[in-house]
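All protein chains but one are shown in place.
Per-chain residue numbering starts at 1, and chain names A and B are given in the order in which the chains are listed.
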C-alpha cells in the first residue's frame, strides 16, 4: 500500500481577464506518494506554475481555484483556514522558485533567512535553529557553512544562492517540496549539480517532490512520474520510462521529436516541429485543445475526449492509440 | 581550408570595475588573448558558462565594444569599431530575448526595414518590397507588416529578428542564445529555419549557446570557453565523441538527454565559478578540475594542437611531462 501524500481531483483555475474568463487550468487530476518525484512538464502558458501556486495557496485573492478534492495528508487544502495554510506552508510543504536572486531578501543575512521559517513554525531556541541551518548548508554542499550565515545574498553566486534556497526549503523538514523551474536560470554544470543534490535529498529524507519544468531532459533524469501539460490540461500521465519510451499522446510525441538528441539525431537534419501556436483559453473551451496543432485532428476532436489507460499510463485522445498506427502508415508510405 | 571570412587575432578586452563606493577600480579581463577563425558557411558553436566572456566576444564582433587590443578581420580586412557601417553590412546579430530585441513602439515593417533606412538603400517602395520578400523567407505572412511586437508570439518575434538580421544580406550572423528564451516546440522551428537559411544563402554562423544538444546539432566546429580563454576547439563530431579538456568533459557530462533511468550525472566539478576580477593562478580551471596537479596551480597551460583543433591543458602537453620529470 503506497503512502499517499497528495491527491488532486478535477482542479480548475479560472482567471478573470478584461474580456471574459481565462480557463487557465481545466480539470486536472494527479496524486503523489511519499518518496516520489512527479514532474509536471509543459510549455509556457500551459498552467503548470499556476497549479503549483494553487497547491501552496499562493494564487492571490483574485483567483479562486476549484477542485472536487485537493488533499494534503488528509487536510483539504481548498477549505483550509488561512491559519492552517500558514502552518503548512514553509513547514510541511515548501517551495523553491526559479530565480534565487529575487526570492532571497537582500536586506537580511543568509542565516536570518534560513532560521526564520523554523523560528516561526517550531518553538525552538535560536541556537537549535542555527545548528540546523549549518547542518543543512553543509548538506547542500556549501563549504564554510558557519561563516556563510553572516553573509548577504549578493555575496553569493547564482548556484550558491539556489543551494541556500534549497536549504531554506528543507529547514522544517517538509514532506512535500514544490520546485518551479529550480535550475532554469543556472548554467548546465551547476544545473546538474543542483538537480542531483535535490534528488538525493528527496530520497534520503523520504520527501515527495513536484518538479515543474519545460526541459524534457530534466524530466527524464529526475522523474518517477510524469504529467504532460498542454494549455491547461494533463494530456498524458505515467511513469517516466513509459512516457519517454512509448509516448502515446500526439503532443508528447511531437515534443520529443523537437529536441535534438546528441548521438541519435542526424547532425543538421530537420528537427520535428509542432506547427501553430497555443490557442487562446479565454471564453468557452471544449473538446481537445491540441486539435489546432495536431496532424490527426478530425471533427470528433471537438466533442468529449475519452481517457485511455495503458497499464500505468493514461492519455486523452479521440484515437485509442493516439494516432500511432496512422503515423506508422504515413512513415511506410 | 578556404580563407577565413572572419578572424579574431589575439583579442583582449579589459573592463575596469569599481568595487564599492571608495574602492579603487580593478581590471576585469573578460576576453584573454583569443584567436578564432571562421570559414565560409561554417557554424562555430561557442559554449561556456555565464560570465566566461562569450557575450563580450559577440559584442566585439558586432562593433558594440572595441577590443582593448588585438584585431578583428573580415575577409582579411581589419575592421575597427569606427567602421561600424561597413561591419554592419557583413555581420548581423540575432539576440537571445525576442521580447527585448524588438522596439515595442515600432511596427514590424519599421523594425525590419531599419537597416535599409540607416544605410540609405532603395526608396520607400523598394524597402517595402524587400521587407515583404524577407518575411516570406523567414516564414511570416506579409500581413504582419503593420502589426506590433506585442501582438506576436515569441517564435514569431524571433523570426522578425532573423528577418531584420538578414535583410542586408550579411555574410556572418552572430546568434547569441537565439532559442534559449523559446519553448521547445518553437525552438526546433527556429533551429530548422537557421539551418535552411545557411544552406540557401551560404551564411556563416557564430552560434553562442549553453545548450550543448543544440550546438551539437547545428555547429560544424565547437569552441569551449572558460574564464575568457578558449580552452578547447575541435570539429563537432570529434569534440562530442572525444572531449579532451576536463572542462569540456564536465560540460558534456552535464547534458541531460531525455533518456529515463540514467539519473542525474555527477560532473565531479567543484562548484565555485571563480571571480573574474581575481582569477585563479596558473590554469584558471584548476580549482574545479578533478585532475588538477601542483603544476596547474602555478603555470598556465599553452594551446596544444590536436587533430583539427587545439586543447589548452597540461595533460596534453609533451613539454609539461618533460618539465615534471626534470
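Just a few scattered comments:
Throughout what follows, a contact is a pair of C-beta atoms (placed from the backbone, for glycine too) under 8 Å apart; a residue touches a chain by one contact, two chains touch by 3 or more.
Assume contacts and distances are computed from a predicted model.
Considering only "Cytochrome c oxidase subunit 3", "Peptide ABC transporter permease", "Acyl-CoA dehydrogenase" or "Potassium-transporting ATPase KdpC subunit", the record for the omitted chain gives "Peptide ABC transporter permease", by its UniProt protein name.
For the chain missing from the display, the contacting residue among B:103, B:242 or B:275 is B:103, taking the whole complex into account. Among the residues A:151, A:292 or A:326, only A:292 touches the chain that is left out of the figure.
When the omitted chain is restored, the residue from B:147, B:180 or B:268 that touches it is B:147. Contact with the omitted chain, checked across A:61, A:83, A:154 or A:284, is made by A:284. When the whole complex is considered, the residue among B:115, B:154, B:195 or B:228 that touches the unshown chain is B:115. Think of the hidden chain as still there; on chain B it touches residues 59, 62-64, 84-85, 87-89, 91-93, 95-97, 100-106, 111, 114-115, 118-119, 147-148, 150-151, 153, 161, 164, 168.
Everything that follows uses one rule, which is that only the chains that are shown with their structure count from here on.
The mean-CA centres of chain A and chain B are about 31 angstrom from one another, to the nearest whole unit. Put simply, chain A touches chain B in their complex at residues 43-44, 141, 157-160, 187-193, 195-196, 199, 214-223, 240-241, 243-245, 254-263, 265, 267-268, 270-275, 277. Taken together, the chain B residues at the contact with chain A in this complex read 49-50, 153-155, 183-185, 187-189, 191-192, 195, 210-214, 216-218, 236-237, 240, 250-251, 253-267, 269, 271-273.
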